[in-house]
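With one protein chain withheld, the remaining protein chains of the complex are depicted in position.
== chain A ==
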Amino acid sequence: MADAHNAFVTEETIEGADSGPLAGATVAVKDNISTEGVRTTCGSEMLAEYVPPYDATVVSRLTDAGATIVGKTNMDEFGMGTTTETSAFGATTNPVDEERVPGGSSGGSAAAVAAGDADYALGSDTGGSVRCPAAFCGVVGIKPTYGLVSRYGLVAYANSLEQIGPLAPTVEGAAELLDVIAGPDEHDATTRDAGAGSDYAAAANGDVDGLTVGVPTELVEGADDEVRAVFEDALDAYRDAGAEIEEVSLPSVEYGVAAYYVIAMSEASSNLARFDGVRYGESGGFEGNWNESFAETRAENLGDEVKRRILLGTYALSAGYHDKYYKQAQEARAWVRQDFEGAFEDVDVLATPTMPVLPPKLGESVDDPLQMYLMDANTVPVNLANLPAISVPAGESSEGLPVGLQLVGPTFGEETIIDAAALLG
């Protein structure tokens, strides 16, 4: 099948075990998740020829469960973007509307599922990179609680924020995939016992009778009118099914985008220092001084957005600026976490539009980085607070563009958000 949406960087089949819960199912895997013997580019020229010598834990769990991996999906370079347009392998288009972006950074994974090129997909979510493309392509995506899924073999962008998560056409499907990949791993010391022996798929019932749904006003007010209208209709569906809707206030989230980008860029500047062209990646040559050789290959083989984040992260951590930016961002992160903890004393889940906007047209958002960052306002607070969240299709705009509903749960409250989301999908 031709890859009509440029959803894949590499189309290659990795066969799974003969039997298991995913026997017969096809899964597309984001190209920052290591696959032994199959190149893993992270959407970057720097790693265009990189072939991992080992599998990520989630990849061995998929194949052990009988899944067939059908390819590695396109993504914003190193996960840095909200549209999948920063990939060195060209933009992915949205199967719902070819003129629009699929969201990002896991845009290839969402497009592959939406187009039926794979039954399921894995993405990674550092600040919304599973939920945003799920919302824009009209599929379901889950960002698990930090520590539920192993990051071993995930090429790091911002370690303290990211989790691998499933994308699928239905909530039950996403939950089935999460059951396979969740649980502790001796290769990732941040994994926890929660998720061992899970049965999230059994929770996908849409039973919301008596459930209290909090709506943080700060994350609804800024949304486009059309997005808000679909969101309000979705809340009505929850009321009709017996849920109680309650307004809540999370004042800290006004600082979410700033805190998220300072922390993510700072971690990125350190993580991406490894790409010097010596152990892997493109070499800068062996002439002259080592600093010049490193600076040359990084200039040639990293894209514009990646350089921007490395430079800003380096700036935020540099002498004289560390307290002003990085330390304040950590304060904000702690405040966001406390705000959510407070909210969950009164409500069972929180509901917001996943994205405040409809999927932009290709090329529309590349020239103004700050505007692109602000699109992440509703997704980044969840990563700052280490919480689980799901994006489920809530309806369509007047032009037929998908709108996603985000449900956020308390720490390791995956069953609650899966159950609630199943009302819609």
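One rule holds in what follows: a contact is a pair of C-beta atoms (placed from the backbone, for glycine too) under 8 Å apart; a residue touches a chain by one contact, two chains touch by 3 or more; residues count from 1.
By our rule, contacts and distances are computed from a predicted model.
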Given the choices "siroheme decarboxylase", "NADH-quinone oxidoreductase subunit D", "Aspartyl/glutamyl-tRNA(Asn/Gln) amidotransferase subunit C" or "Acetyl-CoA decarbonylase/synthase complex subunit delta", state the protein name listed in UniProt for the chain not shown.
"Aspartyl/glutamyl-tRNA(Asn/Gln) amidotransferase subunit C"
Touch with the missing chain holds, among A:Ile14, A:Ala175 or A:Leu312, for A:Leu312
Selected from A:Phe8, A:Phe89 or A:Tyr255 as touching the chain missing from the view
A:Tyr255
Which one, A:Gly90, A:Gly116, A:Gly285 or A:Gly363, makes contact with the chain that was left out?
A:Gly285
Please output the residues of chain A touching the missing chain, sorted low to high.
49-51, 53-54, 189-190, 252, 254-255, 257-259, 261-262, 269, 273, 276-296, 298-299, 302, 307-308, 310-312, 314-316, 318, 324-325, 328-329, 331-332, 334-335, 337-338, 369-370, 373, 386
